[in-house]
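Heads up: the structure comes next, in structure tokens.
Every protein chain but one is kept in place in this view of the complex.
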Amino acid sequence: MQPSRTRTTVYYSLLWLVALLFFLPVFWILMASFKTPDDILAVPPRFLFQPTVDNIVSMLTRPNTIPYFINSLFLSILSVTLALAVSFLAAYTLSRYKFRATNFLMFLILSTRMVPAAALVVPIFQMYNAFQWRNQFGVLMLYTMFSIPFSLWILKGFIDGVSQRYDETGFVNGASRLHVMFRVVLPQVRPGLIAAFIFNLIFVWNEFLLNFILGGPGTQMIPYALAVGLTDSGGNVDWAFVASLSTGYVLLPTLMIFFFQKYLLVGMTFGTVRGEV
Amino acid sequence: MSETISSQPFSRRSLLKGMAALSAAAVAANALAACAPAGAPAAAPAAEGASPLQGTVGDEMRGKSLELSLAVIAGWPPSQLPIEMFPSFAAAVKEKYGYDVTVRKTEAPFAALFQRVAPTLAAKSQEFNLIVSDSQWLGALAEPGWIIKADDVYAVNPELDLEPFSSLVVNTYQVYPDGSGQRWGFPQMPDTQGLFIRKDLVEDPAEQAAFEAKYGTKLPSTYDEFAELTIQEYEPIFEFFNRPDQEFYGTAAQYSKEYDFFSCAYHPYVYATGGDIWDPATGNVVGMLNTDANAAQLEYFRSLTQYMPPGYSDFTIGSMIDLFTQGKVFSAFNWLAVGLFMISPELEGKVMAVPHPKFIFPDGEKKVIGAMGGQPWVINAFNDDDHMRVCIDFLKWWYQDDTQEEFVSKGGLPWSKKGVEAEGFEESKPYTRAFKYMLEEGRSRDFWHLPEYAELLAVQQEAYSAFASGQVNDPKRVLDYIAGRQQQILFDKGRTQTAPPAELLDLTLS
Amino acid sequence: MTAIALNNLAKSYGRKQILHNLHLSVPAGEFMVVFGLPASGKSVLVRLLTGLEAPDQGNIFLRGTDVTRLSPGERNIGYVPQSFALYPHFTVYQNIAYPLHLARVPKPEVEPEVQRVAGLLGIQSLLDRKPDQLSGGQKQRVAIARGLIKRTDLYVLDDPLVGLDFKLRERLIDDLKRTQAMLNVTFVYTTSDAVESLMLASQIAVLDGGEIIESGSPETLYRSPQHTRTLQSVAFPQANLIDGTLSTQGNRQIIETPAFRAGFSGQPNGPTPQVQIGVRPEQIRIGTAPGRLTCQARVLLREDLGGEEILYLDAQGVQLTTVLRSDDQTQQHVDIDQSVTISMQPQQLIVFQQGRRIGVCTGSE
Partner (left out) sequence: MRSVHPGQPSADPMLLARRSPLRTFEESRFFSFTLLLPILIFFVALNVIPTLWMIGMSFYNYSLMSPAPPTFLGVDNFVKIYNDSDLWSAFGRTFVFVVLAVGLETTLGVLLGFLFWGSSNMPGRRLALTLLFVPMVVTPVASGLFWRLIYEPTFGVANYLLQQLSGQKIDFLTNIDWAFGAVLFVDIWMWTPFMILMTLAALGSVPKAELEAAEVDRLTAWQRLWHVIWPHGKFILMLGILLRTIDAYKTTDLVFLMTNGGPGNITELIALKLYRYAFASLNIGFSSALAVILLLIAIAFTSIYLWVLHLRRYREGV
């Protein structure tokens, strides 16, 4: 039963339409970032306009934009990398040495991720105050901690899927435990690493509340800049700035889901669901 | 502290005990920190013989290079001016004392700035050396000892202690607790409320004729005429210019839930009945705020929205600027400090700012008591000596005549007698005359400076916003709701001896 | 020289005892097949031998040294794991070279070694591929190559041919046997396939229920198994076991079965008269000859396997199986339900009492 060409065309067009509908609000902001402030506030809204890069230039030349972008990149990449390293060690250990408390530990660690950030941030905030950790180090550690549960779950699932025979073949041939971990198992869980990396990166990249509360100098990221810098000197919302900054900021996650689409599902479900869409 | 711990009947289970001990230790640590005497770090003996509170006196800063961290209010132009003008301060101290200083600006909108700053001070951090605080934060900052007492600075730098234009400045930006005479803040920029009016329209003969034809009275057109109008007398004017079919409206005021926007706009209506929002002497809110008179005024305040554009329940300072500069409203209630921003190039010469409309007070007198805006500087008590000196140097520079003049020319407002009464000030900007009028004794006032202000404010803003948006339509119930909860907050903190009636606490907004 | 000596090994997982009192000695240069049915403990034995797990008790000697407490890497064993375990992120070449890489063999020496081993197994053309581009048989040969490349004298192959198709298995069996002979090294090879054991081994050890019940050359084990379980498992098709009763008549010992009576020479190991006579299917012939034990049987079923056929017989209530070679002209043709005379060489009839060999039959009585 071969569906006709027309039917297929209609079907695919419908799908594209759905995808475009979901993208439309983002597209509107994308357009706004190329409009002059007058065009943005025009009544009725302008669908055709003379594009300008002024907003983007002025957004980029605001004194804090570039440093905040760097902070975003630095904090998200480093914390997620650190979380992956820590989680990999733990995931390997929990997968290969059969501890009795494994399931309970996994549960505890996952449950921390289910708590509203505002709940945990109160005590952490106090602790950070006491230790003077409200700096890059502290925020980095915090994001690492928040990236650990998903990383651990994803990696544990993947490592469980790597047969122990691989380890054993290594051991019999004289490999050390560390060699087996990093040269034998690690390369085989690369999809898990990528999924965990992307998913947590997007989380840290987008995080606002902790950044706002706990951040000190050198830790402020773009969502923070968006939330506190959204007003221009006249006191009203500077939509040109909001639009151009949002557009610039959503670029990285968008590229990530384009290039690593097949890992999306794994990441969004902490590795409990495998497969691609 | 140890007493507190040992006297507690903790559960026998060791786990709980451990937890309690842990938290008690934490509490103790925090409490110790909190109990540290105010200004202790700054009061450290001056090695060079001069207190850092004197600022730089000799060569002690020569050759040093440091960064001064300022916290300012985002989207609030007057607080951006110090940043803009900072280079001339840096040049001045470089020449005078030989040190290099740069500025780091951290900004956040009103409510968020407090949430951003207070925790750092609680942590005894000098993340922000000098802060543009809102006047209501004084108690919250002073009571835990987070900021330097201004009196201590004045004691060693009498030249900073300028003569204020009126007691309003001192009461609003400096003194805590109210009436104590203890000063904590240094006025940065005073502010009062006014009404911005489209001069071009009221001077338009066609409009004047049409108005007279419709109402039988002359359309006021001068400052003096407007300054004497009561809010009721304004209504026909708002109504006259309210032309929704042309997307043009009579007026606009702030009804937003954001920060204190609704409260500040509404409070003049409370004062107009001779009422108040609380009784500072007894700490009581119940019985003060939730009066029938206040409820009637609340209803009246909301009724003015009939002359306003849609969406008023979200109107903020910024909305006023937007609506006014885009020519969508005839008039707008706003802070005079943003006067410069209310007048876009297209509106140049077409705008007049007049004092807040008057009310007929119960004593029959026609007058106004507006809400005070504006902000003081406060100095972080945890600054190290060098930063402390720079802060003082900065204030000294800030209060110099030429600095103040430049500030005013850029749209800032003065507070000293000398500044406000300076020749030509009243005529210098379309809004300066109204400002001076409102800053006269008794014409404006601020509300709580209590440490609990954020909690108190959150309760009433939410309730007022519910009323503004029509979620609740009974004004008395709104005020009862606020009064009950605020009374509870003050009762919990020991500021009043009277617990709120239970029936008020059971009220909800939905 | 003894390559491997296992002394009184025991291992249990939780409450479940997997191995007990396990003794085994493998002389150097032998192709030792550890034969055992699934779940007999082969894998555990391999894990103990390679050092992946420590025994609960007992000692493991390799090349005369006690290695019980040494790690796997220190035991210097070439290893072909069950189910290949080829590293998917390596090419075939890298997989094969892996043990040399771990032993830090200089690069120039690795290449010829890989080529040589690959040549041995006929996989030179696959060296650039990744494991997921290989067929099952190719994977198996790569795994074997990786095991064999190790520079040592002792190799453990954990059931490497399981699941392969018949032809490929035959080929690999030949390869393995030749390789072992050529290198003159010791192989320990586990399998649950009797034919494989018989074809490969120079020595077979039969693992059953967690212990080595007997070991020896395939010949010995085949001809003269000490246990009924050996007789039954090291065989294809399954060996016949005929229940009988042992009695003494004068100075003669006689075994009586429903099908026949036979003399017995040997020493019973207990007073119970119940014995079993084991006879392999191919040792039963249709027809008779002098000196052979005969009885009558009826053909129940014929299975023609092409080259040979299997007959299922009923001899006075005793079920027997026999294998006839189709091209054997000395055998007469039989049909279903036909009554035939069958005969057996008495010395090939092994007598077991309580599962253990006590002797053989001596002839018809």
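Letters A, B and C mark the chains in the order given here, with residues in each chain numbered from 1 onward.
Note that contacts are C-beta pairs under 8 Å (C-beta built on N, C-alpha and C of every residue); 3 or more make two chains touch, one makes a residue touch a chain.
Because the structure is a prediction, the values reported are computed rather than measured.
Novice: With the full complex in mind, choose from A:Tyr68, A:Phe197 or A:Trp239 the residue touching the hidden chain.
Specialist: A:Trp239
Novice: One chain is left out of this view; which of A:Leu60, A:Ile77 or A:Ala117 touches it in the full complex?
Specialist: Result: among the candidates, A:Ala117 touches the missing chain.
Novice: Tell me which stretches of subunit B touch the chain missing from the display.
Specialist: On the subunit B side, contact with the omitted chain comes from 1, 4, 8, 19-20, 22-24, 26-27, 30-31, 34-35, 111, 114-115, 118-119, 122, 140, 143-145, 247, 256-258, 309-314, 328, 451-452, 454-455, 458, 462-463, 465-472, 485, 492-493, 505-510.
Novice: Going by the touch rule given at the top, which residues of subunit A touch the chain that is not shown?
Specialist: Its contact residues with the unshown chain are 11-12, 14-16, 18-20, 22-23, 25-26, 28-29, 32, 40-45, 85-87, 89-90, 92-94, 97, 99, 107-112, 114-127, 141-142, 144-145, 148, 152, 174, 176-178, 202, 205-209, 213, 222-223, 226-227, 230, 237, 239, 242-243, 245-246, 249-250, 253-254, 256-258, 261, 264-265, 268-269, 272-273, 275-277.
We adopt the following convention: only the chains that are shown with their structure count from here on.
Novice: Please remove subunit A from consideration and report which sets of chains remain connected through touching.
Specialist: B | C
Novice: Counting in whole Å, what is the centre-to-centre distance of subunit A and subunit B, each centre being its mean C-alpha position?
Specialist: Distance between chain centres, rounded to whole Å: 39 Å.
Novice: Measure off the straight-line distance from the CA centroid of subunit B to the CA centroid of subunit C, and report it in whole Å.
Specialist: Taking the average C-alpha coordinate of subunit B and of subunit C, the gap between them is 93 Å.
Novice: Among the residues of subunit B, which ones contact at least 2 other chains?
Specialist: In subunit B, no residue touches two or more other chains.
Novice: Quick one: which residues in subunit A touch 2 or more of the other chains?
Specialist: Subunit A, residues with two or more chain partners: not present.
Novice: Tell me, which parts of subunit C touch subunit A in their complex?
Specialist: It comes out as residues 47, 50-52, 71-77, 79, 81-85, 87-89, 98-99, 102-103, 146, 150, 156.
Novice: Would you mind writing out the residues of subunit B in touch with subunit A in their complex?
Specialist: Checking each residue of subunit B against subunit A gives 26, 29-30, 69, 74-77, 80, 104-109, 112, 115-116, 119-120, 122-123, 125, 127, 316-319, 321-322, 325-326, 338, 341.
Novice: Please give the residue numbers of subunit A that touch subunit B in the complex, ascending.
Specialist: 41, 63, 125-126, 128-130, 132, 134, 212-213, 216-217, 227-237
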